[in-house]
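A protein chain is absent from this complex, but the other protein chains hold their places.
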Amino acid sequence: MTADFLVEMKQITKRFPGVLANDRVDLQVKRGEILALLGENGSGKSTLMSILSGLYRPDAGEIYVEGRKVTFKSPREAIDAGIGMVHQHFKQVDTFSVAENIILGSKEAKFLLKAGKVEKEIEELSRGYGLQVDPTAKIWQLSIAERQRVEIVKMLYRGSKLLILDEPTAVLTPQEARELFQVIRQMTARGQSIILITHKLNEVMEVADRVTVLRSGVAVATRERQQVNQRELARLMMGQDIIVPSKKNPGQFGQEVLKLESATADSDSRRPGLKDISLTVRQGEILGIAGIAGNGRRELAEVIAGLRPLSKGKILIGGKDVTNLSPLEIIEEGVSYIPEDRLGSGLVPNLGAVDNLILKEYRRPGLGRGPFINRRKAGEFAARLIQDVGVKVTGLEVPVKKLSGGNLQRLLLARELASSPKVIVAVYPVRGLDIAASEAVHKMLLEQRSKGAAIVLISEDLEELLKLSDHIGVLYKGRLMGILPVEEAEPEKIGLMMLGAQPGEVMAS
Amino acid sequence: MIRLERRSAPSPAGMVLIPLTAIFLALLTGAVFLYINGLGSPKGISWGQVLAVYTGMLDGAFGSGYGLSETIVKAIPLMLCGLGVSIAFRMQLWNIGAEGQFYMGAFAAAWVALSFPDLPACVMLPAMVLTGMLCGGLWGLIPAVPRAYLGVNETITTLMLNYVAILWVNYLVFGPWKDPQGMNFPLSKPFTPAAVLPTLGNSRVHLGLAFALVLAVALWIALRQSRWGYEVTVIGESPRAARYAGMNITKNILLVMFFSGAIAGLAGMAEVSAIAQRMQQGLSPGYGYTAIIVAWLAKLNPFAILLVSFLLGALQVGGYSVQSSGVPAAIVFMIQGALLFFVLGGEFFNRYKIVCTGKTKMEV
Partner (left out) sequence: MTQEFLITILATAITAGTPILYAALGELLAERCGILNLGVEGMMLVGAVTGFVFAVRSNDPWVGVLAAMLGGGALALVHAFLTVTLQANQVVSGLALTLFGTGLSGFIGKPYIGIPVENAFKPVTLGFLSDIPVLGPVFFHHDPLVYVTYILVPVLWFFIYYTRPGLHLRAVGENPAAADSLGVSVYRVRYLYVTLGGMLAGVGGAYLSLAYAPTWLENMTAGRGWIAVALVIFAIWNPLRAMLGSYIFGGIDALGFRAQAMGVMIPSFFLKMLPYIFTILVLIMVTRKAMANRVGAPGALGLPYDREER
C-alpha cells in the first residue's frame, strides 16, 4: 500500500436492478490535487462518489484512506474519515439557518445549541477560504451559488481532507464558475484534495491536475492533464469521436404566435415570481431563456402552459387572448409543454406507455366513443408513436418509470410533438441525458422549428441555448433583463445578465 | 450476511403467497392474544381451547346453510362500503367516513319509509334507494368541498362526520322517531312490508347482494374502459401529471367523494330496509371501518372486494357465534387490524427480496 495517495478505491463494483453502475473501478487521489472524474451522464460517476462518501455501499471492492482500509456504513463515517461530498442537489434543510445546517450532526455541538459561538466559527472559517456566507441567513433566502458555498463550508467545518464536488458548475453562471475554481485552487494550496465530477471537457482542461475517465461504469483511463487534449478526452469518454452536432438552418420566421404582455405572477415559495415579462416568439423561432434557478424560469414555463395564473398582464396565442384559461384550454390552443421533471409531472411513473401516451389524446374522438376509451385503438395509437421516435420499451403496459432517462424523454416528446403544436415550451429537455440522447432530442426540436412551431427553450446549459436558440432572453429575479439575438449573445455577457446586469451595462463594461 | 435487494417486478408467487401468509399470521396473532388472555382467567386455557375457538368460528360462518347465508348477509354491506371507499382510495382520497355515510343513507331511506308508509313497493323502494344514495353522497361531499378547494385533510374531516352522523341517528331513535310501542328501546317504528327489500327464499340474503354485484361490474368497466376512469387513475397516480394534462382535479374530487358516499349510503339503505326493517341504534357494527380493510386487501379491485368481503363477513359471523362461549366480539376487529398490518408489511416483500450473500467479509 503506497501512502502517497490520500484515498484509493480498488475494484469497486455496484449493481442496481438491471444496471451495472460501477464495474471494478480503480481510482486514486493524491494529497493537494484536483482530480477530475470525467464521464457522460449515466456513466456511473455519481454512484462511485456516493460509495466513497458512504451513501451507498459497494457490492464488492475496497477503499483505503491514507493507506488504511475503511468500510463506510454511513455518510457520517466517511465525513469522520475526512471525505465530504457536495451533491448536485444540495442536502440542506431550507427552513434552517446556515449555521444550523452546518452544525447538524456535527460532534462539536453538545446538548444545547450555542448559536452565537458557532456562527463566529463559521464566519472565520469561511473567510479563511474566501467563501462568503452569512451564518444567520435562512437557506431559502440564499441564491444557488451561496447555497453551494454553504455546502462547501459545511464539509470544511467537519475537517474534510477530500472534497467531492458533483457537477458544481451546472447551476452557476460562467463568472460564478470561475470564482469557484479560484476558491478550490486556494483550497488545494492549503492541502485539501478535490474530486471534481464533470462531463465538461473544458473544465477538466481549465482546473484539473489529473483526470480519470469513466465510461459505462468502467474506469477507462487516468491521465495527467498536461498529457491529454480535449479530443482525446472526448474519445475516451464516449468511446468514439465526437458526434457532429446537428446544425441549425438559418431561421425563417413567420407570424407572431406567442406573445406575453407585462406578464406578472407569484411563485410557490417566498422567492419572486415573474414581474412584467413581455416577449414574442414567431413561427419557426426558438427563444432561449437563461437564468439561475429560482429566478423565474419554471414560473415562466408554467405561465405559458396555463398551470400558473397571471396576476397582471396578458398572454396571446396567435392573436387570441388566452390569459388565465384552464390548462385544458391552453392545450387545445396548441401549446405543448415538456416540463422540467419528466417523471413528476410529464409522465405517470406507475402507468404503462399506452396510458402515458394517450394522456393528452384520450378526450379526442379518435380513441373511443362517448364516455368510453377504445383500448385497442389506444394501443395502436401508442405503438405508432413509439415507432415514430424509436423508444425502446419492453412492453406497452410496463410502468414507464423503468425506462432510462433518454427513453423517457423520447416518450414524452413523442406525445408532446404528435399533435403538431403551435407553441412548444421545453424546460431542460436534455438534463441527465447522455450525448447521443441529447442529440436526438435537439434534432426533434429543430425539426419542429423548421415545421414552423414557436419554441421557448428554457435551459441551465448556456452551450445548449447558444446552439439552438435564435434569440436569448435572460431572467433575473423574475424580470427579463433583455433579449439578444444569438449572434450577440456571448457567454460572458449572458452570464453577467444572469447576475442582474442590464444589456447596456454589459456593453459598456 | 443478509441483504435486501430491490425487485424489478413483483414475483407472481408473492402475489398469492403474501395474502395467504398475512391471513395465517393474523389468525395466529389472534390466537396468541386469546391464549394470553385465557392465562389470566381463573380457569386457565390450553392451545386446544384456542383452536376450538377458531373451529367454532369456522363452523359458525360456514358450517350450516344458515351460517353461510348470515355470512353473505354480513358481506353485503362490506361489499358496498368497500366498493365505495375503493373509488376514493384510487384517487388517494382517504375517505374513512363510510360509516357515517352508511348511517346517513340509512337515515334518509328510513325517513322515506316512515314518512310515506302508504307508498307501494314499486315506488317506495326506488325512492328509498335514491334518497339513501343522495344523502350518503351529500355526506361524502361535505368533506370533499374543503378538500377540493382549500386542501383540507379529508382523513380527519370524514372521520369526524362519522361521529356526527351516529349522534344524529341516535338523537332520532332516542327522540322524535322513538317507537311508542318499543318498550323504550332506541328503535323507530317498524317499516311497512313495502319498504323491505325482497330476500332470497327464506334466508335473510337480500337484493343488496345484486346491487353489489352490478356495481362491481359497472365499476370495473368504468375504471378500465372509460375516460372518467382513466382520469381517476391518472389523478390518483400523479395529481401533478393530471393537472399538467388539463384534467379537472377539483371536479373529480367532488364527483368521486359523492359517489363514494352514495355507495356507502346505498349499503345503509339496504341494511336498514332488509335487515333491521326499522331505524335503530348501532345499525352498523363498524362496516364502514372494516370496508377500509376490505378495499386495501383487495388492492382496490372490484371483484376482489366481493371476495374479501365474503371472508371478512365470515370472520364477523364466526366472531358472533363464539361470543356465547365468552370470547369478546372485539377479537374480530383485532384480527382485522392485524390482517391489515401483515398485508401492509407483506407488500415490502413485493418490492424487495432477501438475498443471502455468503462470501462477503466484514471488516471494521
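Structural remarks
The first chain written gets the first letter, and so on, giving A and B; residue counts start at 1 in each chain.
Note that contacts are C-beta pairs under 8 Å (C-beta built on N, C-alpha and C of every residue); 3 or more make two chains touch, one makes a residue touch a chain.
Please read all numbers here as calculations on a predicted model, not as lab measurements.
Touching the missing chain, out of B:Gln101, B:Ser309 or B:Gln336, is residue B:Gln336. Contact with the chain not shown here comes from a single listed residue; of B:Ala148, B:Leu255 or B:Ile293, that residue is B:Ile293. Screening B:Ala144, B:Leu161, B:Ala216 or B:Ile253 for touch with the missing chain picks out B:Leu161. For subunit B, the residues touching the chain absent from view are 6, 33, 37, 41, 94, 96, 143, 146, 150-153, 155-157, 159-161, 163-164, 167-168, 170-171, 174-175, 289, 292-293, 296, 328-338, 340-341, 344-345, 347-348, 351. Residues of subunit A in touch with the missing chain: 16, 53, 55-56, 74-77, 79-80, 85, 87, 91-96, 100-101, 103-106, 109-113, 154, 268-270.
Just so it is clear, only the chains that are shown with their structure count from here on.
Centroid to centroid, with C-alpha atoms defining each point, subunit A and subunit B lie 47 Å apart.
Within the complex formed with subunit A, the residues of subunit B that make contact are 5-8, 224-228, 230, 233-234, 237-238, 240-241, 243-248, 362-364.
Subunit A meets subunit B in the complex at residues 16-18, 69, 71, 305, 307, 326-331, 337, 339, 344-351, 355, 358-360, 362-363, 368, 371-373, 375, 402.
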